[in-house]
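Take this structure first; my questions come after.
Missing here: one protein chain of the complex. Every other protein chain is in place.
Coming up: chain A.
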Amino acid sequence: MHIRLHTLNQSIRFILIQNRAGKTRLAKWYMQFDDDEKQKLIEEVHAVVTVRDAKHTNFVEFRNFKIIYRRYAGLYFCICVDVTDNNLAYLEGIHNFVEVLNEYFHNVCELDLVFNFYKVYTVVDEMFLAGEIRETSQTKVLKQLLMLQSLE
């Protein structure tokens, strides 16, 4: 199965939130993949990331990219980026994202992400777009999220 990971030049290829058991809580793809390619990628990321522990760095080489990941409680937040990207900056990006989730769901836990999965996608879409970081101000993002919520 030939998986093309080169078609577009963007930084972020995909964002994944998985728990330790390998269940996907969020999968945002910024590139085209078939369903079975997606499944394969998810499994591979899970395999690579869960064997690492505290004495490893937060960066893993994956196919011809790298994955920046961080573990929060039982969830792994993974961003797959280009090899030339700044690892440390994306690590900050992940943390920023998690802090927003925390604020929005008031001390977020895994179940919040499960039951409100479509809202999590909204948060992602507020902060990332077209494979790039879009909005970094937590206050702004939260303001927008609350506005969107009021429309429901």
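As a working rule, a residue touches a chain if its C-beta (ideal position, glycine included) is under 8 Å from a C-beta of that chain, and two chains touch if they have at least 3 such contacts; residues count from 1.
FYI, contacts and distances are computed from a predicted model.
A.B. asks: Look at the options "U6 snRNA-associated Sm-like protein LSm5", "AP-1 complex subunit gamma", "Phenylalanine--tRNA ligase alpha subunit" or "Serine/threonine-protein phosphatase 2A 55 kDa regulatory subunit B" and return the one that UniProt uses as the protein name of the missing chain.
C.D. replies: Missing chain, per its UniProt entry: "AP-1 complex subunit gamma".
A.B. asks: Going by the touch rule given at the top, which residues of chain A touch the chain that is not shown?
C.D. replies: Missing-chain contacts on chain A: residues 8-10, 23-28, 30, 32-35, 39, 55-59, 61, 86-89, 91-93, 96, 114-115, 117-118, 121-122, 125, 129-140, 144, 147-148, 151-152.
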